[in-house]
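Other chains of the complex are left out, but the ones given are in their true place.
Naming follows writing order (A, B, C and D), and every chain is counted from residue 1.
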Amino acid sequence: MVEHVGSTNPECVLDIRGLTKSFGTNVVLDGVSLTVERGKTVCLLGPSGSGKSTLLRCVNFLEKPDQGSIYLSGRRIGMREGGVIPMSTSELAQARARIGMVFQHFNLWPHLTVLQNLIEAPIHVQRRSRDEVVAEAEMLLERVGLTDKKDVFPNRLSGGQKQRVGIARALAMKPELLLFDEPTSALDPELVGEVVAVMKTLAEGGSTMLVVTHEMGFARETANEVVLMDGGRVVEKGQPSEFFTNPKTDRARQFLQRYVSA
Amino acid sequence: MTTAAFLSLLQGAGVTLVLSGAGIALGVPLGLLLGLIRWGRVPVLSPIVMVYVSLLRSTPAVTLCLLIFFAIPTMGIDIGPWTASVLTLGLNTAAFNCEIWRSGLNNFSPDQLEAARSFGMTPALRFRRIIFPQLWRACLPGLVNEMTLLIKSSPAIAVVGVVEITRAATRIGAQTYDPLPPMLVATGIYIVLIVVFVGLQRLTERLYGQAGAAA
Amino acid sequence: ATLAEIKARGYMIVATEDDYKPFEFMEDGKPTGFDNELLAEFRKTVPFEIRQEVIPWTGLLAGVSTGKYDVAVTAAMITKERVKSLDFSMPIADSTHYYAKRKGDDSIKEIKDLAGKTVGVQAGSAQLEKLPELEAMLAKTGGKLGKVVQYTSYPEAYQDLALKRVDFVVNTIINLRSLTKDKPDTFEIGQAVSGQTVPAWAVAKGNTELLALINSFMAEQRKSGNILKLQEKWLGQAFPDLPETYQP
Amino acid sequence: MTRDFGVVWEHADRLVEGLLNTIILTLVGASLALLIGSLVAILLMSSSRPVRLISQGIVDLMRCIPFLMLAYLAYYGLPSLGLNLDNWTAGLFAIVVYNTAYMAEIMRSIWIGLGRESIEAATAFGFRGPRLYTRIIFPQIFLAASPMIGNQLIQIIKDTAFLTIIAVPELTHAASSIQSQYFVPFAAFIAAVLIYWALCMLVEAGVFVVERLAEVRR
C-alpha cells in the first residue's frame, strides 16, 4: 500500500495508517489503520493482549511505532513532515498537549489537589493564564459533579470520583481528541455508572473520542463506530447496531459470547 | 612509609573490623527490637524508645564513647576500652537501625498480615514465618548503608585508647611529621573494607531479587 | 586510686599519649620517647606493677581526674585552670614557647614581624593560653595578633604551615626542636614568645601520697643526673635549673 | 559538676559562635547536597546505560570513603595537585560531595518505587524535561523520602563535627577547646550534645511536618 500524504478528509481528527509495533519478537500491532472523525466516538474492543493499550500509547507517542504514520487533524505526530526526522522532545510535548488521555488506573498526581490536578498541565505546559484556567477547571468540576471535592487530595476520592477527575483533567487541556483506556475496568460495578454517564454526555456534546472499553452497554448505545481488535489486527469494524446484533466474523461472534452470559 | 608502619595499619584494620562487626552484631538486632516496640506502639516503652532514638542519633560518637568510658565507671561498673567501643558503636547504630526497621515494618503489606492472621497464626509465628523473611530483604539496603556509616564513624572510639585504622595512621603521622601518606593508605583500607559490605549487599539482592518481588 | 589502694590491688594505671613527639610517640608499634623512658626508670623503683594505657590527648586528663587512670605520664603543661582539678609533679622539662616558621620565610625575622600574621596552635592547649603573652609583646611595638587557627593536633598545624595556610606555629621549644630536627629543610625555629613554662606529670587533685611517691622518684632522678641524660637524648638539651615546684 | 557547667556558661559565647558555624555549614551543605543530589538522581535514573553506570560508580565510591578522610584529603591532599582550598571551602566541598552521593541514592530508591502511572500521565499531558522533574517527580520524591532525608540531615549535622580536624571552628571544636583549656571534661561535651540534640529535633520536627503532608496525600 502506498502511503498517501496528509489527510484527504478535513473532518478526520485522527488518522492512523499501517501502524506496526513489536516488543522483541512479539508483534503487538500488525498494520493497524483507523480513523476517527470530528465529533465522533469510536469504541475499540478486543480480548486482553490484543494490543489496544499499545495502540493508544502509540497515538500520543508514549510508545514509538515501528512503522506507519499517525495524523492528528492532518498534522503528523512523532515525526516531522516527511516522516524521516523524529520530532524534538519539545515539539512532541506540544503535540501531546493536543490529546487528552484518560487512564484505567486514573493516574492522578497524588501530591496535587483535585483542582491542582486539573490546572497543572494547562498552566505549565500550555502556559495559559492561571485565572482563566482556574475558572474553566471549576466549570469542568461542576460538569462532572465534583465541585465540593475541589481542594481534596485524590486519595480521599472513590474510584468513580477519581475517574471523573481524570476525565475533567483531560478536558482541561481542550484537547482535539480524547483517548480512554478502559476507564471503568478498575471500578466497582456500583461506580461504573457514574463514569459512563459522564462519557455519554461528552460524546453527545460533540467531543472526539477513541475509547477502549469492556462496557458493551456504552459501546452499543454511544459509539458511532465499533472496532474489534485481535492479535494486533483490526478484525471487524462497523456500526454498533450491526456489530452487536449481526457480527460478520466468527471472531466477533466468539468475542461477544463472553459478555452475553454475564 | 615503612613496612612496620604498614603492618600497624593492617593491625588497625583488624581492630576496626572486629569492633565494627561486634557493633553491628549488637546494633542490628537491638534496632529490630526497638523498631518492633515503636511499630507495635507498646505502651510506656514506645515513647522511651522514641526519646532514645532522638537522643542517640544526635550524640556524636566521640562524646558517647567518652561518656560510656568515663562516666559509667563512676557508677561503680568497670568498663574496658573494648567494651566501651562496642557499646558506643552498637547503641548508636541501634538508634538508626530502629528507624530503618520501623519504616520497613510500616510499609509491610497489611494484606499479607491479614491473610496470616486469618490462617490462625499467632503474633510470634507471623513475625517469624511471614514478616521477617521479607522484612530483612526490604531493609537490607538501608541496613548496609548504616553499616558503612558505622565503619566510618568508628575512628571515634580511638579516644579511649583503641588503636583502629585512623589512630594507627595518626601515630605514624605524628612520628614522621608527614600525616598524608598514612592517611591515604588508611583511606584505601577503609574503601576495601566497605566495598566488601556493599558488594555482599548487591550479591544478596541479586540472589533473592526474584523471590522478593511483591505478589 | 590512692597509694594505699594501689598497693592493695597490686598495680597502678598510667596514661600516656601516642602522638606527642618527642615526649611520647609510637615507633614500630611500641611506645617510646622521653616520658616512656622515664617511666621505665619509675617502674624499677616501685613495689607494684605499672599498667600503661596509650590514649589520645582528648580523653587523657579527663581520665585521670575521674580516676580511670592514676597518673598522666605526659608532658602536661602546668596551667591555672588545670591546677584546679589536678596535682602536678616536679617539672620534667622547660618548655617555653617559641614560634616556628617556614624555612627561608624572610617576612618574619623577629617578634614584631609576627604582627597581623596567621598563627596555628592546638585547640584547647596550654599553648593557646600563652598567646596573650605574645599579644602583650606585640602591643609594645604597636602590633596586633593576627588570625588564630586552632587544630586538633600539631601535625596538621605543621602541615598547614608548609602549605602557607598559616604563617607561624607556636609550640614549646622542645617540640619545635624535634620538628626541625626531622624536617630541617622545611621549618625553622624563631624566638621565644612567652615566659617560662614547665610541663609535669599529673595525678587527681588531692592524691597527695601518690604525688609524694612520684616527686621522690623525680628528686632521685635529678640527684643521679639521669633525667638530664634523658633530656639531652630526647629533648636536645638538658635543663639543670628546673624549679622544685611551679606556680602558674 | 555544677562548677564545670558554670565554666561552660561563662564561655557560652564560644559555643554560640561554634553553633552558628555548624548551622551555616549544615544549611549550605544540605541545600547544595539536595540540589546536586537531585541532579545526580536524574543521572542514576537515566535511560542511558553508560551514564547510569558511571554515576552509580561515583556514588558508590563516595559512600565507601569515610567523611573524615574526604575532608582530610580535600584540605591536605588537594594542595599537592595545586589546588589550595581554605578550610571552610574544603570542609563544605567535602560535606557537599559526600552527602550528594547519599542524597542521590535515597532519592533514587524512592523514585524506583514511585510507580510509572503519574509520570506516564505527565508525559501524556506534554510534560518533559525540567518541568516534569520540578512539577511532578521531585515533589513526590520529597514527600515520600522525608524520613530518610531527615536521617541524612542529621548525619550532615554530625559530619560537621569532623571538620574540627581541619580547623573549622564549629560546635565540637568550640566544646573541645573549652573542655581542654578549662578542664571541664563532661560539662562542655554534654552542653554540645544538648545543642546538637536541639538541632536534630528541629530536623525531626521538619520531617514530622512533611510526613503529615505526605499522609493526607497517601
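Quick note on the criterion: a contact is a pair of C-beta atoms (placed from the backbone, for glycine too) under 8 Å apart; a residue touches a chain by one contact, two chains touch by 3 or more.
Note that the coordinates shown come from a computational prediction; the quantities given were computed from them, not determined experimentally.
Undergrad: Indicate the composition of the complete complex by giving a copy number for each shown chain label.
TA: Copy numbers over the entire complex come out as A x2, B x1, C x1, D x1.
The rule is short, and it goes like this: only the chains that are shown with their structure count from here on.
Undergrad: Taking each chain's centre as the mean of its C-alpha atoms, give the chain farthest from chain C.
TA: Between chain C and every other chain, the largest centroid distance is to A.
Undergrad: Suppose each chain is reduced to the average of its Cα coordinates; what separation in Å results between chain B and chain D?
TA: 19
Undergrad: Please compute the C-alpha centroid of chain C, do the same for chain D, then give the distance between them in whole Å.
TA: Each chain's C-alpha centroid was found; their separation is 38 Å.
Undergrad: Any idea how many Å lie between the Cα centroids of chain A and chain B?
TA: Whole-Å distance between the two chain centres: 52.
Undergrad: Which residue numbers or ranges of chain D touch two or more of the other chains?
TA: 76, 185-186 - these are the residues of chain D that touch more than one other chain.
Undergrad: If a residue has to touch 2 or more other chains to count, which residues of chain C qualify?
TA: 58, 62, 66, 156, 159
Undergrad: Line, ring, star, complete or other: which one describes how these chains touch?
TA: other
Undergrad: Sort out which chains touch which and give me every pair.
TA: Applying the touch rule to all chain pairs gives A-D, B-C, B-D, C-D.
Undergrad: So in the complex, which bits of chain D are touching chain C?
TA: 76, 79, 84, 86-87, 164-167, 169, 173, 176-183, 185-186
Undergrad: Mind listing the chain C positions that touch chain D in their complex?
TA: Residues 57-58, 61-62, 65-66, 81-82, 84-86, 120, 123-125, 128-129, 149-152, 156, 159-160, 163-165 of chain C touch chain D in their complex.
Undergrad: How about chain A: which of its residues touch chain D in the complex?
TA: 60, 62, 89-90, 92-97, 99, 101, 103, 105-111, 120-121, 124-126, 153-155, 169, 173
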